[in-house]
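Here the complex is missing a single protein chain, while all its other protein chains stay put.
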Amino acid sequence: MNSFGNHFRITTFGESHGVAIGCIIDGVPSGLGVNEEYIQTALDKRKPGQNLYATARREDDKVQILSGVFNGVSTGASIALIIYNKNQESSDYENIKELFRPGHADFTYFKKYGIRDYRGGGRSSARETAVRVAAGAIAQKFLNILDIKVQSGVCSIGDIEGENFDFDFARTSEIFALDRDIEELQKEKILEIKKEHDSIGGAVIVEVLNMPVGLGEPLYEKLDAKLADALMGINGVKAVEIGEGVNASKLKGSQNNDQIDKRGFLTNHSGGILGGISSGQNLKLKVHFKPTPSIFKEQKTVTINDEERAFFLKGRHDPCIAVRGSVVANAMVCLVLADMVILNISSKVENIKKVYS
Amino acid sequence: MNSFGNHFRITTFGESHGVAIGCIIDGVPSGLGVNEEYIQTALDKRKPGQNLYATARREDDKVQILSGVFNGVSTGASIALIIYNKNQESSDYENIKELFRPGHADFTYFKKYGIRDYRGGGRSSARETAVRVAAGAIAQKFLNILDIKVQSGVCSIGDIEGENFDFDFARTSEIFALDRDIEELQKEKILEIKKEHDSIGGAVIVEVLNMPVGLGEPLYEKLDAKLADALMGINGVKAVEIGEGVNASKLKGSQNNDQIDKRGFLTNHSGGILGGISSGQNLKLKVHFKPTPSIFKEQKTVTINDEERAFFLKGRHDPCIAVRGSVVANAMVCLVLADMVILNISSKVENIKKVYS
Amino acid sequence: MNSFGNHFRITTFGESHGVAIGCIIDGVPSGLGVNEEYIQTALDKRKPGQNLYATARREDDKVQILSGVFNGVSTGASIALIIYNKNQESSDYENIKELFRPGHADFTYFKKYGIRDYRGGGRSSARETAVRVAAGAIAQKFLNILDIKVQSGVCSIGDIEGENFDFDFARTSEIFALDRDIEELQKEKILEIKKEHDSIGGAVIVEVLNMPVGLGEPLYEKLDAKLADALMGINGVKAVEIGEGVNASKLKGSQNNDQIDKRGFLTNHSGGILGGISSGQNLKLKVHFKPTPSIFKEQKTVTINDEERAFFLKGRHDPCIAVRGSVVANAMVCLVLADMVILNISSKVENIKKVYS
Partner (left out) sequence: MNSFGNHFRITTFGESHGVAIGCIIDGVPSGLGVNEEYIQTALDKRKPGQNLYATARREDDKVQILSGVFNGVSTGASIALIIYNKNQESSDYENIKELFRPGHADFTYFKKYGIRDYRGGGRSSARETAVRVAAGAIAQKFLNILDIKVQSGVCSIGDIEGENFDFDFARTSEIFALDRDIEELQKEKILEIKKEHDSIGGAVIVEVLNMPVGLGEPLYEKLDAKLADALMGINGVKAVEIGEGVNASKLKGSQNNDQIDKRGFLTNHSGGILGGISSGQNLKLKVHFKPTPSIFKEQKTVTINDEERAFFLKGRHDPCIAVRGSVVANAMVCLVLADMVILNISSKVENIKKVYS
């Protein structure tokens, strides 16, 4: 159950403090230009330890391609990527060896597997998302063939919400803020929260430009369902909205319907998806991250033997996971779309004739 | 791509105005008591034409078991269910033969498949959800083995939101309202909207009691991700929230973390899922439905030949799909959980020994 | 576990003496001409009760299309087929209610599921293969787009083996015999065996003409592996050979290698597959069926309570399942190839560009 996708499919491995993390990407067609530098650039966006707003923990995150690429071009064979773990200070975790950290997966993993891999969350750590970003970069490369462009950024930190979104600005912002007018406020919020030894939630927007019509496979590989799957599966995500999202439940049909004329749809309340299939309009997605559970205040918890303890966290952690989460959300959307581009090919007999003629 | 689930798995067929709809359910263990009456009871909850608040269109929806059950007990063979279509007035759809109805999947299906199955939405119609409800009833029967209880109801109609939720009340309410104090207001809202020839959105809550710890398969069959997949895939759903949901992005870690003592978790902000695995607390899910796109006001649209038209809808339609949607959401959660109960079995060597000893 | 195929995928249901058998076919692209008459023609080839060489049991086997086809053309939606069961004389099976028939799956199904569905084998009955033949007809229709032609016939009955194979002759032979010179001998063999109240094994050859190069997905959806899966899964098959088959293990490399010149391969020892991928040469497959276990001689067996019994079979049964098995083998090969044609499309970036440009 460590695979995502049908045809363009990743299978991942690795724990936060194990030897390495990595993945195998299956279904990359031959003839795609792929190299380590390109993937590294994507990875570096997610890399922690780069500024005040993320964890001071440094992860070098050097990606290596092990297979599937020959002379800089994909061969059609499975592509394996590996990132060796460094700078893991397992000693940070000595004091939690037998404790369940509140808000973390420690409790549920222990109950499910009967084993306490206490080293920084083990498999449940968000460290694994580095692999998603690396694989997502290859997916984005694949989407370039069709000029599909996935972009993302942070729209809100706690209750400080942006309004005017600029994805180009977000790319250059240290916190990937979408609204330049409130970026400073959002940064201050993060520093304030850090000072309080607390953490804060945030929300991310992903938008996709140049969408082809027809992506999404009814009825159980619908585009919206698969995006929800992909995004809700990211560590810390608690809500996913598409188009009008939550607001849609408050609207009337006459407000929410997107009417059509010769030039196309007049509005985009749907977020670019109708009946689980892309309409050709831009995709509009919103993802809500909870505050990181790693806070530095005293909390009540129990040990694996059910003894009560006062818990004090050590180590280095992100005050707001939504920031780096925006990079991961972007990657997951790329992975979904790459898969959907391939699945859609066989929708019509006509397409099949094109390929084989 | 008409299958849902890994091990407890449904594969569905049928269009709203075809011969029949139905499904094959794979992975039902042998020894489960199953009969048509039981499934019919579940189906009847979703059945339209029963009161003023749903479409006047009557669908008889008599379910028949074709296989997999012998003397009232599942045999381990695949279970096929069929519901023959009746009362389809295809003539209702004559005038939309070449039109794309705004807010419907007409446009996207036509672009994807090159074919206009104009009879009431064809495969994209919510009629298919009857099958999900029938299959969901068998899943709930399976969950009964572990006393897992899935319940659902409508929390808001447009901006009329309930606060005090009573799932027992919802079961008896004609609109499955969760809050008895505002049920009357919500009913009035629906009738008012009907009079306006418009429709209205709504939100649904699904809660699960007696959850075992350990359901959910990391990292790509996480319980939350699969629930999001299942729920976002229902016709008209535009947002899915788990636990604090959207609100989580506004909270601090110290507010959102669920601390633990000997008696268990002190709060349930997480909605019963940590790291994609159930914590044993109640599941808390919220699903937002858009207003049904079928409204009786003039709308702009185009034909399949891209000619502009003023569109006037005929036929009979739900003013608020969230109402019947709450039954479908319940069924989808049952299907996810049944699958997860089975997947979880092989988490430990210990479990395997129990079975084979 | 009632599904076969990845993209062109069937999911089947039904027991020999239940209400109906049928399937859902997923992944048929839109735009394929499909109708009941065409499928019926294929089914009629498999139908028993047509001559002296098969069981006298009559199965009417009228197939009906329930979904996925509109105005004679596939719409891209899942296609459901149903065949209602008739002429099931369950009374034939009263005397075996608690017995395990030697050579049948009675014993293993009972031990696995704890339930004895004694009505003619239930789910394990070869009756289900009617559905494969119906689905295979749609697959063959799909393969027609590329002019791929799958043909099959019986090469041996017991030790009476043919040498000169003529697939056109086989189509008209009552026992689908490939060699017209020994057909008469083979028929006599069957009648002789019937008179002995015994049964006899047989072998079938499947050949595929006009194969495209490139079908088969390394490394775990290889064409040869999937054909072996498909063919070994047919009731009664005990061996599958490709190209030189068993004989390959006796040859030298210099004998077995297919050398190449400008005109192509000089020989076809490989059977048209190299490295799990089709070479463009004809596929050559051989399938060995065991004698039907249903014989009319006294046999030792036990009851479900482990009491010893002398067993005497009643009912009507094929003396040689290889005969009708040749129709099923043909269908299974069609299903594999249809799937492989679709999977192969995304092998190259170039193909994807063709479709989306």
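As written, the chains take the letters A, B and C, and residue 1 is the first residue of each chain.
One rule holds in what follows: a contact is a pair of C-beta atoms (placed from the backbone, for glycine too) under 8 Å apart; a residue touches a chain by one contact, two chains touch by 3 or more.
What you see is a predicted model; the values in this text were computed from it and never measured.
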Which candidate, C:19, C:39, C:242 or C:283, sits in contact with the chain we can't see?
C:242
In the whole complex, what residues of subunit A lie against the chain that is missing from view?
1-3, 11-15, 18-24, 26-27, 30-31, 64-68, 70, 73, 75-80, 82, 109, 112-115, 117, 119, 122-123
Take the complete complex as the reference. Which residues in subunit B touch the chain that isn't displayed?
7, 27, 29-32, 74, 76-77, 142, 145-146, 212, 218, 341-342, 345-356
Using the touch rule from the top, list residues of subunit C that touch the missing partner.
1-4, 12, 100, 102-105, 107-109, 111-114, 123-124, 128, 156, 158-159, 193, 196, 198-203, 213-214, 216-222, 224-233, 235, 237-246, 248-262, 266, 270-271, 273-280, 288-295, 297, 299-302, 306, 308, 322, 343-344, 347-348, 350
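Everything below uses one rule, namely that only the chains that are shown with their structure count from here on.
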Averaging C-alpha coordinates per chain, one finds the centres of subunit A and subunit B separated by a number of Å equal to 26
Distance in whole angstrom between the CA centres of subunit B and subunit C is 38
Cα centroid separation between subunit A and subunit C, in whole Å?
45
Shared interface positions of subunit A, touching two or more other chains:
218, 347-348, 350
